[in-house]
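Mind looking over this structure? Questions follow.
Note that one protein chain is taken out, while the other chains of the complex remain in position.
Every chain is named by a letter (A, B and C) in the order it is written, and numbering of its residues begins at 1.
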Amino acid sequence: MKRNVAIIGGGQTYHAARRHDVNQVEMVNEAVRAALEDARMTIDEIDTVLVGNMEFFEGTHMTDCWLVDGTGAYGKPGLKITTGGTVGATIVCAGAHHVASGLFDTVLCIGFEKQEEGDTGAILSGVAHPLYGRSMAGAAVGYFAMMGTSYMAAWGATEIHSAMVAVKARQNARKNKYAHLKLDITVEDALNSRMLAYPIRMLDMCPASNGACAMILADEKTAKDRCKNPVWIRAMDTAHNEQFELDWRDVTTTKPIFSRTSAARVYKQLGVNKPADYFDVFEIYEPATWAEMVWYEDLELCGPGEGFKLIEEKRTEIDGPIPVNPSGGVLSTNCIGASAMLRVWEAALQIRGDAGEHQVPKEVRRALTTAYGGTNWTVLTALSRSLDD
Amino acid sequence: MSEDRDYEIFEVDQHIVAHSKYYAGRMGSRFYLTLRDEKKILGIRCANCERVYWPPRSTCGRCFSQLSEDKMVEIGPRGTVETFTLVTYSEPVHPRKSPFIYGIIRLDGADTSIVHFIDEVEFEKVQIGMRVRPVFAETRNGNILDITHFRPL
Amino acid sequence: MEPEEPKQELINIPITVDVPYRFAAGTYMAKFLVELRDNGKFYGIKCPVCKRVQMPPRIVCAACHVKNTEWVELGPEGTLVGFTIMYLPLTDPTTGKPHEPPFSYGSVRLDGSDSVLDHFLNIEPKVEKIRVGMRVKAVLRPREQRIGDLSDILYFEPISRQ
Partner (left out) sequence: MSERVAIVGVAQTKFSPKRADVNYSEMAYEVIAQALGDTGLTIERDIDNAISCSHDIWDGQTISDIGITDVIGGHLRNEEKMAMDGSTAVYYAAIGILSGEFDCTLVLAHTKMSQTSRNIVNNTAFDPIYTRLLGLDFTSAAALQAARYMHARHITDRQIAKVVVKNLANALHNPVAHNKGRYTIEEVLAAPVVAAPLREMDIAPDTDGAVALIMASEEKAKRITPSPVWVLGLGTSYDAHYLGDRDLSECRALEQAAARAYRMAGITDPARDIDVIELGEEFSYQELLWLEGLGICPRGEAGRLIDSGFTAIDGDLPVNPSGGLLSGVPANVAGLNRVAEAALQLRGDAEGHQVHNPRIAVAQGHSGFCGQHQCVIVLGRE
């Protein structure tokens, strides 16, 4: 990038299954005001506003045009991008491009979803090709269930391991005041939760949340003038995947699939040899427990087939050597359009030391985040506390 | 294209049907409850820029002030037609049969206007600047169709 | 953190968004669907560069960025590469009606194909009855009931001679 880009502020709503007290404009505005307050800025100091959301999820076309009062975009330049579940991170990339271009110094990035207002089940089935499988699409849960059976058959993991992931997420969420599912649960609770699609149980899946996240990005000069603790965006990489071949469910594949390809590019760009040592914290997009273990492997935090051992050995706990999703992750909070941005924002909070009760108990200088959406698409973002890190 | 075309043109009819439910929020609820239960139309005043908005909203888009429910004020019910059209086609999303008239109406005391139907008047007689008042539905459910239309004074 | 929900009645506006479509299958999908309907055959298409046989057939090999060229008949037998037992009444977005749970559902790699196909399995919905690696075959509706859709396949079922 031609200019360094920093995160100089951000904010989120609290996330919940019910937000009958606000409409979409008002909910988004909560996050925008929180971000402005965090950055000690006014909306007049924002050069452009970028919105991420998938129109079908709430059944509203051109949402960005509806939300102008809440986003603060009235009279300002801006745009809306949609890339599925990844969109929150895509908007951060777009924000970074805007700043780096030299045309804008301050960019407000917004991701949100008010899932209770839409028809998520019907819309997720609409991801399938209309003439090839839409009528019988297994939806996200079916896909991750097959990932689970494939994972167990290949590596000898059991449902206990997925339950451990489920517990870690919800116990971490209890420390995050904004999280949706703050559940004091045990492995037994997870194993006894209702079966949705074998081996996926209720507690193996993300919830349907309402919420929004907003972040303010700025160029180096503005960041240093205006912000005590800017967090720097050091690398971004996007990998989409072809329409019909969803290799992630075949966990023994050795192909350079989306997740591994993207990680390899980020690691190469930053000169990372041992990601588990290089990064101090990870915020990954795990719509289901099994996906978290596969992410461990694809991010090379362990070898192939060893992801379930990381959770078994508690290495990815909040106080472990490789903390993953101290926020509680997507398993605890999934407002789809915001979920990928929340990963970046939570990682920035960790670097700032501002994560509160879910701050990891070690020095955090570097963080890596992932996103997930579409037909196995991801966006990886690497952050650091200083430009020397 | 043609060299690939060995097969018939194959088309399939489908619908995507999504049942959505949109929450009006606290302020929007107060607007609809007042409309439904008292047949009154509320707007909101921005204390900073002094505009009175319809529909009510919790942020002033122009000055970004946060607007609070205690600044909701009754507007109209009479108003002035700012523009109008006669719609001659029919769509499943229309709540009434064509032909019908849409108008944008500036309610007295407001600085922004409401879109709604104009009825009980021939299209040829409608004019920009015409004074109108709302006609409320007998059965009101808490949505914008609790006003059935506006009619000339 | 979470504010108390206010005592006042909170209004919502229910709206059903119902959008009609007439989808064109396009050149490649049309051949696939017509062959399935008329002849009960599965067709994939092979990339001239990487030789990957792709189903459904499509215009471009995403990996090689070249136009796919060679049609290949596939299956009807194949191997189960993943499965689930679905306990959720998933809504069919094209009809708005749910599929009755529980049912077995799996990913099948048809012989000769590098792609997999997700479909119903005619296997009792019990984990011990299904295993990754099972040999299965497609069971189609009778010709006169087929319309050129994946629902022309009733399900996949285990090959009994094993």
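The definition used in the following text is that a contact is a pair of C-beta atoms (placed from the backbone, for glycine too) under 8 Å apart; a residue touches a chain by one contact, two chains touch by 3 or more.
All values reported here derive from a predicted model rather than from experimental measurement.
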Handout entry: Residue of A:Asp21, A:Asp64, A:Glu159 or A:Asp250 touching the missing chain in the full complex
Key = A:Asp64
Completion exercise
Even though one chain is not shown, subunit A touches it at residues 1-3, 23, 49, 54-57, 59-62, 64-69, 73-84, 90, 93-94, 96-103, 123-127, 129-130, 236-243, 256-258, 261-262, 373-375
Fill in the blank from the handout: Missing-chain contacts on subunit B, rising order, are 1, 5, 9, 11, 14, 16, 20, 22, 24, 28, 53-55, 61, 82-89, 91-96, 102-106, 112-117, 123, 128, 143-145
Handout entry: Absent-chain interface as seen on subunit C, which is shown
Key = 13, 15, 17-29, 58-63, 65, 67
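The rule we apply is simple: only the chains that are shown with their structure count from here on.
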Fill in the blank from the handout: More Cb-Cb contact pairs, comparing A-B against A-C, go to A-C
Exercise for the section: Take the average of all CA coordinates in subunit B, do the same for subunit C, and state the distance between these two points in whole angstrom. Expected result: 43
Completion exercise
Separation of the C-alpha centres, subunit A versus subunit C, in whole Å, is 28
Practice task
Name the residues of subunit A that each touch 2 or more other chains.
Solution key: 20-21, 59, 122-123, 126, 130-131, 134
Exercise for the section: Specify, in ascending order, the residues of subunit C that touch 2 or more different other chains. Expected result: 6, 10, 12, 15, 17, 21, 23, 25, 29, 33, 93-94, 96, 149
Fill in the blank from the handout: Residue positions on subunit A within touch of subunit C in the complex are 14, 16, 18, 20-21, 59, 121-123, 125-126, 129-139, 141-142, 145-150, 153, 177-178, 194-200, 242-245, 249-250
Handout entry: For the subunit C and subunit A complex, residues of the former touching the latter
Key = 1-3, 5-6, 10, 12, 15, 17, 21, 23, 25, 29, 33, 54-56, 58, 62-63, 81-88, 90-96, 99, 105-107, 114-120, 127, 131-133, 149-151
Fill in the blank from the handout: The residues of subunit B that touch subunit C in their complex are 1, 4-26, 28-30, 32-33, 92, 142-143
